[in-house]
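The complex is shown incomplete by one protein chain, all other protein chains being positioned as in the whole.
Showing chain A:
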């Protein structure tokens, strides 16, 4: 009888130890990375991993104001690539993104950045009209216009989203519908298919996880 009791007790002990051993959840890092030798505050050398970051950028926003990466300083943000005359995936992406926007509307640490890939037609005033009709006009969600070269390079090299002109496509452009989550240090921490509701739900869960990393 004593044996049974003690084995049960041991089992319970193990379960308690194992379940208390959970680590804080952290989001992964995407993109290129390399190791670098850095000196810490005491001057001791150590090896650190350097992750891919989003470079400086400067575009016109929906109010025709020059907007740079400084606008996102100290915030996590969600970036995507679209164009206003798109009839395929963009309406679905932004329909889903609005629900994320509404959930984090009052959180000053979260921002939204949408780049247009239609450099011919989507001038700032077109973006302004689009934003107003979408019902999200304001500084929290920036709609950015830039030259083909600057936007396409940023998309493919830095945000890792494929974009392109395609005369055979119905609307003249093709692009992926990823919503890319960027942390306060401009590193890529997530990419979610904006046309899929379950992935957008995951994004809503991951934003607080990412914000929590900065609270310590």
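Here is the rule we go by: a residue touches a chain if its C-beta (ideal position, glycine included) is under 8 Å from a C-beta of that chain, and two chains touch if they have at least 3 such contacts; residues count from 1.
Quick note on the criterion: contacts and distances are computed from a predicted model.
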{"item": "Omitted chain (choose from \"non-specific serine/threonine protein kinase\", \"Sulfurtransferase complex subunit TusC\", \"Sulfate ABC transporter ATP-binding protein\" or \"Cytochrome c\") - UniProt protein name", "value": "\"Cytochrome c\""}
{"item": "Contacting the left-out chain in the complete assembly, out of A:2, A:37, A:56 or A:87", "value": "A:87"}
{"item": "Among A:112, A:130, A:152 or A:173, residue touching the chain not depicted", "value": "A:130"}
{"item": "Selected residue (touches chain absent from view) among A:95, A:186 or A:204", "value": "A:95"}
{"item": "Touch list for chain A against the chain that is not drawn", "value": "87-92, 94-95, 130, 132-135, 170"}
